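Missing here: one protein chain of the complex. Every other protein chain is in place.
Right, chain A next:
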Amino acid sequence: MTAGTSAAAAELARRRHSPLQRVQHLLHGYPWISPLVILVLTMVVFTIVNPRFSNPSALSLLIQQTAVIACLAIGQTLIILTAGIDLSVGAIVILSMMVMAKLAVENGVPAPLALLIGIALGVGAGALNGLLVTRVNLPPFIVTLGTLSIFTAIALLYSGSKSFQNNELPDLLNWTGTSFPVGPFRLTVGVVIVLVLYAIVGFALSQTAWGQHVYAVGDDPEAARLAGIASKRVLLSVYVVAGLVYGIGAWVLIGRAGAASPNAITDANLQSITAVVIGGTSLFGGRGRLIGTLIGALIVQAFYVGLSLARVDQQYRLLAVGVLVIVAVAIDQWIRKVKS
């Protein structure tokens, strides 16, 4: 078969589909396209309303403000890809963060060690969630609902609800907040760390056997098991990796907030889930791209900044985000009906 005939065949196949079906197919193959379109539209509209919105300095802030939630949403994406959900993400981050800070400030632990212990705690917390899901066979919703309380309680008991400000913290813990110019933009070390995490986890998901297994387990754990995939081990690994990401997210948060405070990121759980859902990842597992999550997180923050610059009541942001969530899930359902 020559290239010519196969192209003709493809052309013929395309003609058999209506334009709508073609969109459906396109979105099926690239689920992050719809959030990208929404992000671009959002930015265009807000720029028209207030041109300051697309100033390099404003865009730099938008990226910095999104970094923490975008980071946590990496772990959330992994778990949602396996048809799970993580309600304990905020609690794990706070716990990791308070441990890092308190060890370094009050117990005189060297900063690198305090950081590593904090991140390790994130990994351990993720592993606990994963073990409860895979070994005790509890639903992820219930497991993380329980550990949400447990981790929060431990963090508050351990820290005594006390916060540590950046002038008390060692430089290493504050390092993620250091900013530097990139052309007209200003990024922070934390932003770079988050982007690197996206690159690494995105690569692992799309290019490695582990990534294929994550999708397979999310799509149909039983079929994956029959295909010879160690479903439970894959599932456990997903929670462990998510815990690692949360631990690193705690470090990024310290730099961003300029403090380690148990009152930080009060809406992390819902915000990370929102970013994942708007980013086109299916709550039913097995479908979605990590890049979509990053776009989803940016959309939510763009609404916040844009409405603030437009001096519009912030309640419209809630309204808009709510509509976007519903639309995103509706599109997901529609795409799933695609005829292969």
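Basically, a residue touches a chain if its C-beta (ideal position, glycine included) is under 8 Å from a C-beta of that chain, and two chains touch if they have at least 3 such contacts; residues count from 1.
Please note the rule applied: contacts and distances are computed from a predicted model.
Between the names "Aspartyl/glutamyl-tRNA(Asn/Gln) amidotransferase subunit C", "ABC-type quaternary amine transporter", "GXGXG domain-containing protein" or "Fructose transport system substrate-binding protein", the one given in UniProt for the chain missing from this structure view is "Fructose transport system substrate-binding protein".
Although one chain is not drawn, the whole complex shows that of A:P31, A:G90, A:G243 or A:G286 it is A:G90 that touches it. Among the residues A:L103, A:L173, A:L205 or A:A259, only A:A259 touches the chain that is left out of the figure.
Although one chain is not displayed, its contacts with chain A can still be listed: residues 50, 52, 55, 57-58, 61, 64-65, 68, 87-88, 90-91, 145, 148-149, 151-153, 156, 160-163, 165-167, 177, 179, 186, 253, 256-259, 261-269, 304-305, 308-309, 311, 313-315, 318.
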